[in-house]
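After the structure tokens below, expect a handful of questions from me.
Note that one protein chain of the assembly has been removed; the remaining protein chains are unaltered in position.
Letters A, B, C, D and E name the chains as they come in the text, with residue numbers starting at 1 for each one.
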Amino acid sequence: MRGPARLAAASLVAAVALPVIGHAQLFTLTRDQMIEYTAQNPFERFPDGRPKVPDALIERTRALSAEEVFAILPGKGFRNQYEDGFQILHPGKKLVGRAFTLQFMPLRPDLDGVINARAQAAGLGRMSNQTAIDMLQPGDVLVVDLFGQGEGGTIVGDNLFYYIMKATKAAGLVVDGSIRDLEGIAGMDMPAYFRHAHPSAIGNVIISGINVPVRIGKATVMPGDLVFGDREGVYFIPPALVEPVVDNADVIHIHDEWTRMKFDEGKYKSREIYGTPTDPALKKEYEEYLKKRLEEIRKTYKSAPGSH
Amino acid sequence: MRGPARLAAASLVAAVALPVIGHAQLFTLTRDQMIEYTAQNPFERFPDGRPKVPDALIERTRALSAEEVFAILPGKGFRNQYEDGFQILHPGKKLVGRAFTLQFMPLRPDLDGVINARAQAAGLGRMSNQTAIDMLQPGDVLVVDLFGQGEGGTIVGDNLFYYIMKATKAAGLVVDGSIRDLEGIAGMDMPAYFRHAHPSAIGNVIISGINVPVRIGKATVMPGDLVFGDREGVYFIPPALVEPVVDNADVIHIHDEWTRMKFDEGKYKSREIYGTPTDPALKKEYEEYLKKRLEEIRKTYKSAPGSH
Amino acid sequence: MRGPARLAAASLVAAVALPVIGHAQLFTLTRDQMIEYTAQNPFERFPDGRPKVPDALIERTRALSAEEVFAILPGKGFRNQYEDGFQILHPGKKLVGRAFTLQFMPLRPDLDGVINARAQAAGLGRMSNQTAIDMLQPGDVLVVDLFGQGEGGTIVGDNLFYYIMKATKAAGLVVDGSIRDLEGIAGMDMPAYFRHAHPSAIGNVIISGINVPVRIGKATVMPGDLVFGDREGVYFIPPALVEPVVDNADVIHIHDEWTRMKFDEGKYKSREIYGTPTDPALKKEYEEYLKKRLEEIRKTYKSAPGSH
Amino acid sequence: MRGPARLAAASLVAAVALPVIGHAQLFTLTRDQMIEYTAQNPFERFPDGRPKVPDALIERTRALSAEEVFAILPGKGFRNQYEDGFQILHPGKKLVGRAFTLQFMPLRPDLDGVINARAQAAGLGRMSNQTAIDMLQPGDVLVVDLFGQGEGGTIVGDNLFYYIMKATKAAGLVVDGSIRDLEGIAGMDMPAYFRHAHPSAIGNVIISGINVPVRIGKATVMPGDLVFGDREGVYFIPPALVEPVVDNADVIHIHDEWTRMKFDEGKYKSREIYGTPTDPALKKEYEEYLKKRLEEIRKTYKSAPGSH
Amino acid sequence: MRGPARLAAASLVAAVALPVIGHAQLFTLTRDQMIEYTAQNPFERFPDGRPKVPDALIERTRALSAEEVFAILPGKGFRNQYEDGFQILHPGKKLVGRAFTLQFMPLRPDLDGVINARAQAAGLGRMSNQTAIDMLQPGDVLVVDLFGQGEGGTIVGDNLFYYIMKATKAAGLVVDGSIRDLEGIAGMDMPAYFRHAHPSAIGNVIISGINVPVRIGKATVMPGDLVFGDREGVYFIPPALVEPVVDNADVIHIHDEWTRMKFDEGKYKSREIYGTPTDPALKKEYEEYLKKRLEEIRKTYKSAPGSH
Partner (left out) sequence: MRGPARLAAASLVAAVALPVIGHAQLFTLTRDQMIEYTAQNPFERFPDGRPKVPDALIERTRALSAEEVFAILPGKGFRNQYEDGFQILHPGKKLVGRAFTLQFMPLRPDLDGVINARAQAAGLGRMSNQTAIDMLQPGDVLVVDLFGQGEGGTIVGDNLFYYIMKATKAAGLVVDGSIRDLEGIAGMDMPAYFRHAHPSAIGNVIISGINVPVRIGKATVMPGDLVFGDREGVYFIPPALVEPVVDNADVIHIHDEWTRMKFDEGKYKSREIYGTPTDPALKKEYEEYLKKRLEEIRKTYKSAPGSH
């Protein structure tokens, strides 16, 4: 599908690849602000300060389900990190990657004029969705707040979807808004979560933030969050909680294994086994199984390149 | 997925496997009540009085479509036995089995206290969804009224889904509410109809009835109804109407066969063939075809084990 | 509006005015069950065991707003006692009274037959909405679970509405379903909360419970709850919490009085006064005001007839 | 599925196969009216005047996506030719064919009486959905305005769906209403777009127009429009715009090819390539590629039988 | 509010005030057709054939409620004559008058061109909503099918609303679509039922029928139907059923009077009085009351001018 899809957009510091523009960073964060606002991040950062969850953890996250994120986050006070109700492009394919956030507002000519004047002055040309898309890194998931818009709220068609797939190594896309050219996109092997598909080009909107905190439905997303999607919906995991989540998920996986083995024996009612075995002997059996399997699993992490 | 999923629940007589608790059967039916309330049941019953549609009829039902149930029930005055609008786990896989019903209400601490005091006194421990799930028999479809609840209305995750699959021989699940861990459940080969999938554990609800009449959307379901689900939705067929439905479906199947053979000839307008051939010669041809095929089909039932 | 509105209905013990029918009390509660299930009730009871919140407390409740109930109930673990989304007949007129509950299910001829056979045997004739309506007492609010039904879910038209107004001394009506003849009802001075108004008569439904626990949307209602409705929605207050609610509301009312007096002075930012004065002198002033006003108010209760 | 599905229907001139009935053409168009109302049609016509987009163009349209229709129609002032929100029977299978339109209204006995009196007088017997279905030609897509009806708005079950598949050479079906017997239809290889599936037979409706302008949601459809459906939704393309659309789509396809080749090189940001290359040398390269590929593609059309 | 509100519109015979245009009557009915399609009309007709329910009957209808129409119509097979879900401008003010129907479709430039060419040829100028509005007669209710449109589906603003009020003697407006300038209209004393209010002017639509059968939601409306609206919704009563409805309503009114008198005595349960007194003596009392009151009421009709 063709069509330039130029649209009004906000002045911003493209920290990765563009010269600094002084104090004009209205709609993005400076590196210092990014660091301050994601101070709990335990990992490295991108040059613009965005947290960089390590690749090895990303890979471990791929084995999760949404329930296993839920097992940790609300208990830590993070009750607004999940959103569902999306159309899912490839329901069997997990979405995992680092959030690159993008915020839009309905177009206002006065605001649009100011923003583009700044952009021109900074040598960025006219702002468009492509300005942000061209900043994506491998492992990034583009997370777009398009306030649920259908017609005109189409962040990409098949060509830009293809570009994102190349640029992010197929990490993925989450848009509280729309895509266009679902027919062309359906055959591409990158996870995507969207509200609608519509043939219109993006329009009547304005970029108001790049890599700022955004709302996706009832969730608050920070740049650098680990985005996780499965058949149910999408979780935005703060970097500091990624390791607790995947460590706990190991235990859950082993518990599941053991539970089903026991169910397969056909001798027990569910309550005798699950959540916790009622028979002390069984409980002991489980605990030993858990210990042994955990050791096996943890060993594989240590031997994996890029582990920490 | 792990998590004890304990929840408030009602005192009940677990007629299959648990000691009788005198006159305390508030939220389930005694065997006598069950028999009275399902007096038209023409088949055997479970020990607790629940009608037991024979296995052979269940197998014949598997060949039906919802339209073929519709062909009989409303005409008999049963206009409220169908419900749709579900998410269907495996759209190509028919759901057939005997209704085991479960009713929930929003949690109230005062009601919860009374119910659990009774349950403790009866040696049942704390009530939970597992109390009911552990009563399921082969061929049972668990039918759950969770008043359409999303978050917190998750009757099972993948472990209990697995247990139900084992316990019912993969008969199935219908919940006017939610499941959790769709990701884990998606690979399991049991039919399921549900409103939402959500990562939360079941909570903020209370069991108010086991094997009592329940509402699933706009349908009234009795324990022992034959539950039938296809790509459109779910029918709850009173036991007394199962045989009329499947017998009539044989005729419809033969009529479909013949109609399509005629359409394949390419010589007729649809009205000349369907519903009833307008040409007397064709009508006679059809009637002879019907008679012959019915005899063939009926012969197979007679030879089948468990037929009646 | 005329029309007999006879409908299928459940056998029940009309404990107030009808002979006892042995152990057949399937769809209502015996007096003993009612007492057990409302054991925390601190007040007198009706002959059938239903809690009877005193008239004096009902009168005090009339001064409340929904916020003042919210101030107490969730903190006591009662998070499912509120429901909104109703059409409100007279938005400026408070609804206050004791819950008389009624539960319907979609009609099933087999269940209907059993129920009416029992009713005939008990000399109750054919069951209808009027069977329950004729049991209403002064101060009762009829609370009807008609599962949100529009057409056919019309619990009353203008004549029965008029009868209820006479029988309950205009206490009120809450129906998760419909009324008919809104045109005729609009001029009658009784509070009513309903989902729809539709010209059809009640039909295609069956009474499945009288004075049993019912669901009104996401709330659980017990017979004898104090029903409170204002412009926002309806609260169902367990009898044991009525006094804590109204006592706390006295404090809130006085706090409101004082806060607004201070705001009227025009000298303060809102944070200096509300929730708690930041200036210790002001805080002391408020506390003395509160103490004095509470004494004045409490005195009026003591002098009121029927106080306790 | 069986069941005669007779329903009230409007008197009409079945121009293809039925004798003319004088001035009785109330609810269809005479040949002259059809020609007048589709005057911009550049192609041949059916005997009743309905535009007949050539088969070769239909085949070329099969390669389109909805975006490529959108690229032309709104710019020509046709902003109301697209509708979505359908259930799609076979999401991967394109729908392409000539619109045969059908309009229903809720049943009124007085109108029904007049219409059927006329139909009887014209020798058409009682009107039904089959009256229209029997007029379908190869390449026709049946487009039905059933005002979104679920229950009772079921234009076909599996037998008539099968008949349409045979009669239209599997061109397809679009219904702003329902189908029944989704279970039986799911295995048939014809594209279909519908709002609901319900087990009920068509009823409580009346045919009010055959091959008249109809509304499908927010779109206006004329008989003879080229109907195009993909994974997003359905476009109704006026015959005069079919060739501009497919010609422009050739350019878009080539532009997509080239864009992705360049993206595959991994050397460019998206803005450097798409929409238009910023580097003049690249731009020239693209233009030469476009010219060469267009020539290749256009050659294939010339050699194809039935091209024009 | 100002703004010419010109819009695309269909060629039509303005039978009341405009010269005849030969056989061009595509989108309206000829007088003969109107008579044929409303053949059961027992009353006089307008010059264009539209039924003219007498003024005296219109006045009697004003005392009705929707329930009293429901008491007759479905029993006569007219189950699709009621629609609700409207915003009601003056809930306490009854809507009564003769239907003048108007149908719109989403704009298509090709259809628009043909229609306006015809209109120009007939000397009608460019078609607009005002073309139809200028044909309204005293006692007419304008009934507009604008397919539920919000923005752009605004049939009138305050000036044209004012004109309609003058032209119809404040009979009223029903639009399955929108009005604009609710602020200006709110103070005008004519009943109106509409879906939305929006500031936009009417646009992007085309008139496709004047005084033809139209759909208003799930109801079918014929020109000349008696339109009745109260607080619940709107009924479209076929002329032949107006007298049966109002005659039966007299009985209902008397029954209501008597029922409430009896309820006021406070001696009876509702079932003893309503629907039918169970005590034979009371029944006799009622029957005599009914007879006496009916005679009184009927006398007033005879003496009224314009009665029949």
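Quick note on the criterion: a contact is a pair of C-beta atoms (placed from the backbone, for glycine too) under 8 Å apart; a residue touches a chain by one contact, two chains touch by 3 or more.
Since we're looking at a predicted model, the values are computed, not measured.
Taking every chain of the complex into account, the chain not shown here touches A, C, E. When the full complex is taken into account, the listed residue touching the unshown chain is E:182, out of E:182, E:226, E:245 or E:273. Residue-wise, the contact with the chain that is not shown comes from E:159, picked out of E:137, E:159 or E:204.
When the omitted chain is restored, the residue from A:44, A:110 or A:295 that touches it is A:110. The set of subunit C residues touching the chain not shown comprises 65-71, 82, 84, 91-92, 230-233, 235, 251-252, 255-256, 259-260, 263-264, 266, 269-271, 274-276. Seen across the whole complex, the unshown chain contacts subunit E at 1-6, 125, 128, 130-131, 133-134, 157-160, 162-163, 166, 180-184, 186, 196-201. Of the residues in subunit A, those that touch the hidden partner chain are 23, 26, 29, 33, 36-40, 76-81, 105-111, 114, 147, 149, 204, 206, 208, 213, 215, 218-220, 222, 238, 240.
Methods note: only the chains that are shown with their structure count from here on.
Touch-path distance (fewest steps) from subunit C to subunit D is 2.
Superposing the C-alpha atoms of subunit A onto those of subunit D requires a rotation of 120 degrees, given to the nearest 5. Note on A-B: its contact pairs, compared by residue number with those of B-C, D-E or A-D, agree for more than half at A-D.
The distance from the centre of subunit C to the centre of subunit E, each centre being the mean of the chain's C-alpha atoms, comes to 39 Å. Shown for subunit B are the residues that touch two or more other chains, of which there are none. Taken as a graph of touching chains, this assembly has some other topology, since it is neither a line, a ring, a star nor fully connected. Remark: the chains found to touch one another pair up as A-B, A-D, B-C, B-D, C-E, D-E.
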